[in-house]
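One protein chain omitted, others in place.
Here the chain labels run A, B and C in written order, and each chain numbers its own residues starting at 1.
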Amino acid sequence: MDMEFSAEQQNFRDSVRDFFENTYPSDIRDKVRRGVSLSKDDMVRSQKALASRGWAAPNWPVEYGGTGWSPTEKYIFENEMARADVPPVVPFGMSMVAPIIYSFGSKEQKERYLPDILNSNVWWCQGFSEPGAGSDLASLRTKAVRDGDSYIVNGTKTWTTLGQYAEWIFCLVRTDPTVKPQEGISFLLIDMKTKGITVSPIQTIDGGFEVNEVNFDDVRVPVENLVGEEGKGWTYAKKLLTHERTGIAGVARSKHQIGKLKKIASSIPNGGGATMMEDDDFRRRLSEVEIELMALEFTDLRALAAVQTGGAPGPESSILKIKGTEIQQAITELFVEASGYYALPYTPERFDDGSNVEPVGPDFAAFAAPRYFNVRKTSIYGGSNEIQKNIIAKAVLGL
Amino acid sequence: MDMEFSAEQQNFRDSVRDFFENTYPSDIRDKVRRGVSLSKDDMVRSQKALASRGWAAPNWPVEYGGTGWSPTEKYIFENEMARADVPPVVPFGMSMVAPIIYSFGSKEQKERYLPDILNSNVWWCQGFSEPGAGSDLASLRTKAVRDGDSYIVNGTKTWTTLGQYAEWIFCLVRTDPTVKPQEGISFLLIDMKTKGITVSPIQTIDGGFEVNEVNFDDVRVPVENLVGEEGKGWTYAKKLLTHERTGIAGVARSKHQIGKLKKIASSIPNGGGATMMEDDDFRRRLSEVEIELMALEFTDLRALAAVQTGGAPGPESSILKIKGTEIQQAITELFVEASGYYALPYTPERFDDGSNVEPVGPDFAAFAAPRYFNVRKTSIYGGSNEIQKNIIAKAVLGL
Amino acid sequence: MDFAFTEEQELLRDSVQRFVRENYPFDKRNKLAETEAGFSSENWAMFAELGWLALPFSEVDGGLDGTVIDTMIMMEEFGKGLTLEPYFPTVVLGGGAMRRAASPAQREAVLPGVIEGTTHLALAYAEEQGRYNLADVATTARADGDGFVLNGRKSVVLNGTAADWLIVSARTAGKQGDAEGVSLFLIDSSTKGIDRRGYRTQDGGRAAEVTLEDVRVSGDALMGEAGAGLAVLEAVIDEAIVAIAAEAVGAMTALNAATVEYSKTRVQFGTPIGKFQALQHRMVEMFMETEQTKSLLYRAAMSMDSGRPDAARCVSALKVQTGKAGRFVGQQAVQIHGGMGMTYELNVGHYFKRLTMINSLFGNIDYHMRRFAALDGTTEAA
Partner (left out) sequence: MDFAFTEEQELLRDSVQRFVRENYPFDKRNKLAETEAGFSSENWAMFAELGWLALPFSEVDGGLDGTVIDTMIMMEEFGKGLTLEPYFPTVVLGGGAMRRAASPAQREAVLPGVIEGTTHLALAYAEEQGRYNLADVATTARADGDGFVLNGRKSVVLNGTAADWLIVSARTAGKQGDAEGVSLFLIDSSTKGIDRRGYRTQDGGRAAEVTLEDVRVSGDALMGEAGAGLAVLEAVIDEAIVAIAAEAVGAMTALNAATVEYSKTRVQFGTPIGKFQALQHRMVEMFMETEQTKSLLYRAAMSMDSGRPDAARCVSALKVQTGKAGRFVGQQAVQIHGGMGMTYELNVGHYFKRLTMINSLFGNIDYHMRRFAALDGTTEAA
């Protein structure tokens, strides 16, 4: 056991750091640093910048464009990304549909879709959840009925993140209502320009518009857009959920956020002649989160190491989802605490780039409460934290 | 709404205080104060002292010897008892079997048993739990088979607190194995001197001997010892569990313990030049418990007030059990925290009255860890706290 | 000891409940929050008509001599309805300061309008550098002839834009942080030198940053004795904490009911989610935390109405418990509602936001935990 980086790994870190500092678009980093919202164009440019360096898809197999990095190199890369305020990769194409396509898709599908995902030419979104089916995907109702060389899709998907930008959607649809609920589900790729698709925004409690409802009204989808076998969609999706979980720990981002919080807390008065950073109560709360995060960082590294020796991420990755989201939520809560009264002002224009509205109170405070409200979602989506506990109970503890 | 005591209530308080200070056996109070164990004789004398004043059974109906006090008077009495280090009433006769007897027993049973309970002439113990049936009393297996004018009882009861002193035991026994589990249970009173009864002590993790296993091997019990109707034992026991729950909040005792803890903490150094009472971290932990307790005190009073206007204690009393035991446990934990390294020495002789062994470290510390270990039982017995939550979920929330 | 409400109090509760039922369907409430003013002046007129605006004031001032418990009842029901009218800043905060410190002339000038519903108040006491410390006042009021000149900045003044009168804490003596030397001033909000920058708050309310630049007031503007304003502020804010804690209890009660109801109808894995034991126990904990908060609410309100020496300590205990319970109940209500709990269109998230803001007002959990410990010894032995 050894936690030191080798000389080679240190060189790798330096080259990553150099790339982010000198080659990657600095205006995007600046926006992230200031907390303002990124446009679709920003997110696409970010991805293309990574792709141009060959670093777009660290988790893909090398043959499709992956980097072939070791867990330690991935760890270094994630840390450097967070450190440089490079936004996280939009996951729907890169981390969600792509692994399904390269694992279960046909040769034609791989050739058609993967390069555009890698180079961020096509924006994907996810069509899993439905108004009646949250974490319980087996109960979904969107139907795809075979009609010649097409499926006719009818139904409603919801909580589709950034669906407003999407050109394609990957969906779980019910192709066979007569078999066991899990067995009648298939995995379809659908062009969002197809007739009969309507996207309606859903406003979230923080005031933002990030998620959508997507309605399918007699939408005709070519049979060639089916991934893998009909009726196997549930099996594919489960694999995808495991992928989603490993990414979701978000250790590097949380470390970076804690660093920011410390910097901010060092300049905020505590009302007792000291700064919040010198305030024992605030420090204790911060230390509690930091200790959890230091632990999770190693839980993550241990899981990565186990993957390298033992194969696919196991049910233990549910820990990463649960603890990772709890920590993200706790950090946003500390930003609210640090804001004091200035948690109250609601100034959504501060999220717009180029807004020249003067901040009310300290600069960071406008973002504190909305972020806190927004990240409550993280313990709900991707299989709620309760579902994750069910998974661990069953698969790890054998209960 | 008004939280002040009336002049009459203040007079009552003074008379109670005067009784405890001047009439009640001071040696018993002294033992409680010092934390040493009480003998059977102490506990009997304590109860007889209360009986001599007519205060043995505040919760009984007046006709059987109750005091007829209002909720406020009961509240005052309990506070004064705790304040004066008067030990709590041993509940098995007074608060457990007696309410069953006066509610469901025959005239003969009332006349035969109640006066001896009131005057503490007979020591009772409880025979509910069994090795296979903890909180799930419906699954109990001790059998009582009718044979002429007797029942023949066979089986094993466990966790029988202070059963080593008992002259009588009240038991739930299965009289009909053919009906639904809850319906075949009856409530029997059994003389502990009957042939075939064996009491075996069970040592608990704190090192003490408080609970016992009671074995019944062809024990012959007269049919006249059946309380109420055959097969109704489960119904009676449920009522009893409600009684047990209301007492179990233990607010007055917990207040008194917090007072003691504060006094002790004021003399224990924190290793930083101040006392534990001046130590911010310790104070915060203490305040957390104190605030919970201040809330519970009013939750208890609100429940008492509701009983007075609305009848029997409802499922809300489960809150009192849950929060009351959590607070008792938290207080013992704080005594352990205050002990520092001196939580470690195990000197059980300190529990013996008259032991002249010099304390290791501060006087209170010998009792800290054993008490902490011992009160873990409170969230297990009397219907575990999980069971209490099930009750609230079902009966209060309608889930 | 008596835990029963009087008949008048039950009637008051009924009347607020009726108002909420009839005037606050949630979609209407959300539209109201989007308007310029952020509340309905028709509703406000109704408040006046029903006598609610007169409730806590003394009969001499045209009020109804209401108690802290009366206000508590009202605020609890407002909390259930997520009402937006600025009853709290005008009547509880502003009115609280007026009741305690205003001269007869000041009362005459202001209170009739408040009671009639034509006058709004705001209490401008917080400052950025002071966080929750009421004594950390950097705003100055320099004596100038027989008047004063005020300079400074006041933070997050609730109802600051609508207010006709501002009650401003400013230092007439002493150093920033001193207990002595803080004075209160009653100032017409249109006075020259006052700048108000209004904004919405996260919970749909309105507040403002107030800047005072060479604001010249007459000696009559001083409320109570010069330099003795801190004790007034503390008493006003203790009473205000009871009021918003009551609002929080109302919000938690509504959230618990909504969550239990939702859990009975929402089916996952073929079962209503309310049948899953882990969620059942969590809803039980939400219920228990709410009951415990209610107990401390009653305790603090009664203690305050009786003028007991432990009132301030009970208030701090209440604020701690409200913060903890509000966070837990709010977060778990959203969690159990799943995606629906995250939507703007459902009321659940809005209760959660209001509870979050209540924790941020008047001192958070940590602040009141320390105050609670510091006030040890004020609790009377029963």
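To be clear about the criterion, a contact is a pair of C-beta atoms (placed from the backbone, for glycine too) under 8 Å apart; a residue touches a chain by one contact, two chains touch by 3 or more.
What you are looking at is a predicted structure, and each value in this text was computed from that prediction instead of being measured.
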item: Contact list for the unshown chain, restricted to visible chains; value: A, B, C
item: Option from B:S95, B:Q126 or B:S384 whose C-beta touches the chain left out; value: B:S384
item: Residue among B:W234, B:Y342 or B:F364 that touches the chain left out of view; value: B:Y342
item: Residue among A:V211, A:L226, A:I322 or A:V336 touching the omitted chain; value: A:I322
item: Touch with the omitted chain, as defined above, among B:G54, B:P177 or B:P269; value: B:P269
item: Interface with the undisplayed chain - residues on subunit B; value: 129, 132-136, 138-139, 158-159, 202-205, 207, 211, 269-273, 279, 281-282, 285, 336-337, 339-347, 360-362, 369-370, 372-373, 376-377, 379-381, 384-386, 389
item: Absent-chain interface as seen on subunit A, which is shown; value: 1-5, 9, 71-72, 75-76, 79, 83, 255, 262, 280, 283-284, 286-288, 290-292, 294-299, 301-302, 305, 309, 316, 319, 322-323, 386, 389-390, 392-393, 396-399
item: Hidden partner interface residues of subunit C, rising order; value: 276-278, 280-281
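FYI, only the chains that are shown with their structure count from here on.
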item: Distance-maximising chain from subunit C - centres being C-alpha averages; value: B
item: Computed distance of Cα centres, subunit C from subunit B, in Å; value: 42
item: Rounded Å distance between subunit A and subunit B, as computed from the means of their C-alpha atoms; value: 53
item: Geometric centre distance via CA averages, subunit C-subunit A, whole Å; value: 38
item: Sequence positions of subunit B contacting 2 or more other chains; value: 280, 284
item: Numbers and ranges of subunit C residues touching at least 2 other chains; value: 369-370
